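What follows is a short report on a single structure.
With one protein chain removed, the remaining protein chains of the complex are shown where they sit.
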Amino acid sequence: MAISRHKARLLLLGPAGLWYAALLVLPLAVVLVYSFGERAAAGGYAPAFTLAQYANLGSRWAAFKNTLVLAPAGTLAALLIAYPLAYFLAVRVNPKWRTALLVLVIVPFWTSILIRSYAWIYLLGGRGIPTLLADLGLGDWRLINTPFAVLVGIVYGYLPLMVFPVYVSLEKLDKRLLEAAADLGAPPWRSFLQVTLPLSLPGVATGSMLVFILLMGEYLIPQMLGGGKVFFVGNALVDLFLQSRNWAFGSAMSVTLVATMLVVVTLYMRFLKRIGAARDDIGVM
Amino acid sequence: MQDDKAPITRQKFIEELLRYRKGSVTRRHFLGVTGLGTAMAVMGGAMPLLSPRRAFAQDIGGEVVLATWPNYHDPANFDAFAAETGAAVQVNVFGSNEEMLAKLQAGGSGWDVFVPTNYTITTYVDADLIEPLDLSKLPNYDAAAFEARFADAGTVGGKLYAVPKNWGTTGMAWDSSKAKAPFTSWKEFFDVTMTDFSGRTMVHDYQLTTIGNALKYFGYSFNSIDAKELADAEKLLIDVKPHLFAITSDYQPAMRNGDAWLTMCWTGEGKQLNRDIPEIQFAVGKEGGEIWSDYYAIPKNAPHRDAAYALINYLIDPQVNAKEALAHGFPVADSRVNALLPPELLADPILHPAAELLNALEFGAAVTLTDPNRAELMARFKSA
């Protein structure tokens, strides 16, 4: 009995296991092997065993620095904007309008990020918002091709990914808990801090993870709104694989990026656990 | 043609945007024609299965696949070709020579004809990716009609691998209403960038031209791979970087809306900018710089070889080629075609710089493109 159940479990895990092997483990293994190789004379990969690629990582320090500053900053900014929006949608809005408003949040996703970024190029460019600011007498602003423009672009581009998990966690929040808090003497802002916020942390965690991980690999928005001057690891990778075709170095950078992500995500999860958002506590009820 | 040699104009972009919104072109096509990504596109007449086959003098098959650059053909010519031969032209649009090379190297590209730039042809020959052309199948080709400098890169080891399509230069375009004096040299380009034009200049996101023109600042060869000379160029680029508006090959939007005042610029686009906004002027550096020439070539294992020859032969027919030139605006090397073009086009100082300026220019070399040190230099510059 125990054995057949064991077998059945293996059978069920089979497809998932294959999926992981084919789509996750295998490519990562290839990248890992390549990262110890060399650039072939005409570009590409030549087998070798050297740590030279890793030793050269310092030459891309700025890309790592930009990514590690702007990815968390973008995540935080997206969260600060998404949370009130999600709260409004989940708690305040008349349910009659809720679906329509939720759809509006996704509508931008129906258009290519490329086109939307072009819109921002014009908005943040000299004839856009800076003209407006100048007309209002607020001084001479250069917005396009700055880290700020990239931040605007990534927050804009990834906002829906943050809104939805937060919305879901707020939407399933039992409204009677807030009534209970009020009944026990908590004014609305305190019951928000003591009940709503902690109970929506799983959504905050999911959204932040999602946005952060995608931002770590972002390259299109920095390319378009950073004018090639705000350089992410993703941009360095695109150059390495498509322009200079140094696959070995590109692989070493990819491995480093993945390792960095793992470290950051682990630290973040630990932090979340410590502030009491352990899944078990919230999953039930 | 190089990386985004003819990135799209704003007007064209909006047109493409509308087509894309209407769903009449795919996202990939949109990416391709806007010069923003490697793209595959299906253009007019690309659904041969839907149109009934007629009987043609010579059966070359129902389709032919062309890998080329954005805005580089007159679509009406493809329609005429299809009507004449029964082979619909399927167009794949590319953003850089590197991407083209990567795609062919990966194998299974399915291309019949593609458009490599002069300095890549030896690399394709060395990698055994293209085949010598059978001139008997190209009766419209007349070697005598070409200036040697625009044609000789097509011959490698005595064999003809590619026939010339168009040529052009890489210079600088600036907003004359902001400049104290017209730009004439790469020295001025970089010096003014670090002073009066700080925050208003763009360089290409392309090592060949950006490093090449930085080398010209010091009077070195555009194609230098000398370590000391490259170190000088790197120092210049790093010093200049804080003063740059952008590092991009998609420089037209910023020039047109006034965010940027000066940019490295390819001929055709210099012409487009000048035509739409007369204050924007174009010149090549007097120290020299790049001159380039694009070719038609046929990859090894082309699935429709007969159609490939037929298409090249058709497009280099002087009458057809003249229509192409009128549509895309790039200079043509074929004297038979120039005889058919309006004289003011040939007299245009942007398209056809004075001989002494032209003579100072250098063709890119194969090693310039493949040199790992130049690639690494560019990467350091961008991530600095």
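Chains: A and B, in written order; residue numbering restarts at 1 for each.
In this section, a residue touches a chain if its C-beta (ideal position, glycine included) is under 8 Å from a C-beta of that chain, and two chains touch if they have at least 3 such contacts.
Everything that follows uses one rule, which is that contacts and distances are computed from a predicted model.
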Key: Absent chain [UniProt protein name; select from "Ion-translocating oxidoreductase complex subunit A", "Electron transfer flavoprotein, beta subunit", "Adenosylcobinamide kinase" or "Spermidine/putrescine import ATP-binding protein PotA"]   = "Spermidine/putrescine import ATP-binding protein PotA"
Remark   = Displayed chains that the missing one touches are A
Ask   = Which is it among A:Ala46, A:Ala62, A:Val105 or A:Ala186 that touches the chain not included here?
value = A:Ala186
Remark   = Among the options A:Leu89, A:Val195, A:Val211 or A:Ala252, the absent chain makes contact with A:Val195
Query = Residues on subunit A that touch the omitted chain in the whole complex?
reply = 174, 176-177, 179-187, 190, 194-195, 198-199, 276-277, 280-282, 284-285
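Here, only the chains that are shown with their structure count from here on.
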Ask   = Which of the residues in subunit B end up touching subunit A in this complex?
value = 13, 17, 20-21, 27, 30-31, 34, 36, 38, 96, 98-99, 102, 105, 123, 126-127, 199, 202, 205, 207, 241, 244-248, 253-254, 257-259, 370, 372, 375-376, 378-380, 382-384
Ask   = If you look only at subunit A, which of its residues touch subunit B in the complex?
value = 39, 41-44, 59-63, 111-112, 114-115, 118, 121-122, 125-127, 142, 144-145, 223, 227-229, 231, 235-236, 239-240, 242-246
